[in-house]
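Note that one protein chain is taken out, while the other chains of the complex remain in position.
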Amino acid sequence: MRQIVAWFVLITLVAFLITSALLLHPFGYPPSAMDDYMIARSQAETASNNVVAAVVFDYRGLDTLGEATVLFTAVTGVLLLFRSLKKREKKT
Amino acid sequence: MLSKIVRTISDQLILFILIYGLYIIIHGHVTPGGGFQGGAVIASGVVMMIVAFGSGEIKKSLRERHLSVVESSGALIFIGMAFAGMGTLFFYNFLVGTPVFGGIPPTGPNPGDVWTGGVIPLMNFGVGLKVSAGLSAVILAMALFSRGEETEE
Partner (left out) sequence: MMPYIPYNIPFVAVALLMGVSLFIILFKRNLIKIIMGIAIMGAAVNLFVVALGYRAGGVAPIYTSTPEGAMVLPVPQALILTSIVIAVSVIALMLTMVIHTYRHTGDIDAKKSRLLKG
């Protein structure tokens, strides 16, 4: 029963994804009002030649702040988990 | 620990890998690259040293506790640069036009100059510290644990 439900979910999702991929905008011609603004103005506003760096650290700095939080949390979690595992194995 | 040939070659190569990672971080606002990519390059250099020498040898010179301190200081540099522009806006690029990293490049394709970018090079440096120390700490913890040694002492 679970196998049948899983196959149903898989086939439905892949059919939906392929259909939506065929209905998207043609590859290579995206709508780009915001990106055109950034490409045109990044050198004057952020003094950076690299538009990707300007977006990462200036226009969308809050995204990078969230990414830094996720990385910090993950590293802390990994170190804490290994430390507790070590302590428990030493005890037993 | 691998053979002597591998150990000698990695010992010579680690300097170039570290310098390459530092170059990618410092030139992140002029050429392709930045803090994330350079930090990943430096962490891969640490992985090469762990594979060649074994985690027991690396543990003598590189502690997880120190790596945690470096990672936290990178995050503090990043958030501090974000808060320093608080007079206008959060994440405001307040260094444009000042003598420190303040040059404004001409519009359009140009040869590039390191002394531009405002707070972007400093933020690149902080994020580079953070990513390299974080990934190195994770990999060092995994290597030490799979070897069955102490992860912290």
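Each chain gets a letter, A and B, in the order it is written, and its residues are counted from 1.
Basically, a residue touches a chain if its C-beta (ideal position, glycine included) is under 8 Å from a C-beta of that chain, and two chains touch if they have at least 3 such contacts.
Quick caveat, the model's predicted, so the values are computed rather than measured.
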Touch residues of subunit A, complete complex, unshown partner: 3, 6, 9-10, 13-14, 17-18, 20-22, 24, 26-30, 32, 34-35, 38-39, 42-43, 49-52, 54-56, 60, 63-64, 67, 70-71, 74-75, 77-78, 81-82, 85, 89
Hidden partner chain, residues of subunit B it touches: 30-32, 34, 36, 40, 105, 108-112, 131, 134-135, 138, 142, 145
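Note that only the chains that are shown with their structure count from here on.
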Interchain centroid distance [CA atoms averaged], subunit A/subunit B, Å: 20
In the complex, subunit A residues that touch subunit B: 43-50, 52-54, 56-58, 61-62, 64-65, 68, 71-72, 74-75, 78-79, 82-83, 85-86
Subunit B to subunit A touching residues, read off their complex: 28-32, 34, 64, 68, 71-72, 75, 78-79, 82, 90-91, 93, 96, 102-108, 110, 112, 116-120, 123-124, 127, 130-131, 134, 137-138, 141-142, 145, 150-152
